[in-house]
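Only a single protein chain was left out; the remaining protein chains are all shown in position.
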Amino acid sequence: MSSEKKLPGWRSIPSAGMVLKPGNFAERPTGDWRIFKPIINQDKCLRCLICWAICPEPAINIVDKPYRTATGKEWKFTLEVNYNYCKGCGLCVEECPVKAINFVEEVK
Amino acid sequence: MSAPTLYKTLFELPKEEYFAPGHGLCAGCLAGTIARMLVKVAGLNTIVVTPTGCLEVSTASFPYTAWRVPWIHVAFENAAAVASGIEAAIKSLQRKGVIDPNKRINVVAIGGDGGTVDIGFQALSGMLERGHKVMYVLYDNEAYMNTGIQRSGATPFKAWTTTTPIGKMLKGKVQPKKPIGEIVAAHKVPYVATANPAYIIDMVNKFRKGLAVDGPAFIHVVQPCTTGWRFDPRYGIKIAKLATETAMWVNWELEDNEVFRITVPVPKRKHVKHYIRAQGRFNHLTDDDIAEIQKFVDKEVERLNKIVGREVIGPVVE
Partner (left out) sequence: MSSLWLRIPLTSNYAAAYAAKDVDIDVVAAYPITPQTPVVEKIAEFVANGELNAEMIHVESEHSALSACIGASATGARVFTATSAQGLELMHEMLYIASGMRLPIVMAIAARALSAPLSIWCDYSDLLATRDTSWITVVASTAQEVYDSVIQMYRVAEDPNVLLPAMVAYDGFIMSHTYEPVYVAKDRTAILEYAPKNYNRYRLNPDNPITMGAIADPNWYYEFKYQQMLAMRNAYEVLKKADEEFGKMFGRQYGFIETYKLEDADTALLTYGGLYGTVQDAVDLLRGKGIKVGAVKLRLFRPFPQSELLEAVKNLKHLIVLDRAISFGAPLEGPVAMEIITALKLKSIDLNLLNYIVGIGQRTVTEYDIVGIFEHASKLIEKGARLTESFYWGVRE
């Protein structure tokens, strides 16, 4: 308890329960909710965007990273899980049409 | 109203996220998916109203917010009334030049079945009758989930909830699901549709259509709830898909109270047992119960096919 930072008082917060910084939940990671961790196999991934579309957080980002698969296929971008936020729900694992996402138990 | 740009593939969806991660929704909560997609396709010039419920408490908890668009929560039963006020204010202030009159600002309400079908029903009906240019999205998890899974008017027939428990005398909800889509359609508003997060393109296109009409729009989205329906979160989309594949959830749209379409045809239907047996809230259902529900669905499918004029939803093959 004593190591907790003292919260701001009435003088330094906005009134009426307003939050003035849009989307600042992003400052509060939820990655520690996970038990299982999705790992995208970039060689199998078709970049169909289904996992990106259904993620509720969203914790899957489309990144400008070109990728060359083991079989020589060139992709201009990559799907990456943001492990700061991924809650390990498994929707992406279940819905990937080519089962390119492995669901691995995270050992802490 | 000019026809909105409709999407054909996921690649065409805007990449900007107006819904931030880090919020407190359950792992695998499809309300997150629905809300995220909604603001993605509505864009920054959107004011969102949310009544009290899962989405509201999880996405706006002082000092944090998940929203990157202007957002307001007022109370449980008045999202539609608050949205009416916002829409009127924008109209008035644009007329007076306080807000740029050429700026198109969407007003969207997104609420759960509690705040829409039950306690919020009056405000919704009033808003629809007055014809405000507001799109109301109902994320339907079929119970008062935020307060711990109590039954709502949208809870389906025979479902377990904490207020419709399984006992010796009564087993689950006694009444059928309130047909809120039809009730809204009876208000004769320009656009009413049902949608499903398992069919993302269909869902976001309906959001786009709803935002484009010159009057109220209502999009009723099924939202399987891992916590309340009792299934492993990874199966959320699978169960949503089964809802449509069994025709327990039909994706339709009604434009200008005239043109009715079933936008996700199901030529080969699945037996309802696939949908029902996948959810813990239906564990107590006997084979007879399931047969009863199947009969009910068959009748509904027949009725809808008749309205459309052809067999859009086919027979049970599996």
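In this document, chain identifiers A and B correspond to the written order of the chains, with residue numbering beginning at 1 in each.
As a working rule, contacts are C-beta pairs under 8 Å (C-beta built on N, C-alpha and C of every residue); 3 or more make two chains touch, one makes a residue touch a chain.
Every value quoted in this text rests on a predicted model; they were computed, and no experiment measured them.
S.K.: Just name the one of B:10, B:75 or B:201 that touches the chain not displayed here.
M.R.: Only one listed residue reaches the unshown chain, and that is B:75.
S.K.: Among the options B:4, B:63, B:280 or B:314, which residue touches the chain absent from this view?
M.R.: B:63
S.K.: From the list B:88, B:183, B:291 or B:304, which touches the chain that is not on show?
M.R.: Checking the options B:88, B:183, B:291 or B:304, the one contacting the hidden chain is B:88.
S.K.: Please give every residue of chain B in contact with the chain that is not shown.
M.R.: Counting only chain B, the missing chain is touched by 44-47, 49, 56-57, 60-65, 67-75, 77-78, 80-86, 88-93, 95-96, 98, 103, 105, 122-123, 125-126, 129-130.
S.K.: Could you pull out which residues of chain A are in touch with the chain that's been left out?
M.R.: The missing chain touches chain A at positions 7, 9-10, 13-20, 22.
By definition in this document, only the chains that are shown with their structure count from here on.
S.K.: List the residues on chain A that touch chain B in their complex, please.
M.R.: My answer: residues 13, 17, 19, 21-30, 33-34, 48-50, 52-59, 62, 82, 84-85, 87-91, 93-95, 103.
S.K.: Going by the contact rule set out above, which residues of chain B touch chain A in the complex?
M.R.: Interface residues on the chain B side: 10-11, 13, 15, 17-25, 27-33, 36-37, 59-60, 62-69, 197, 200, 226, 232-238.
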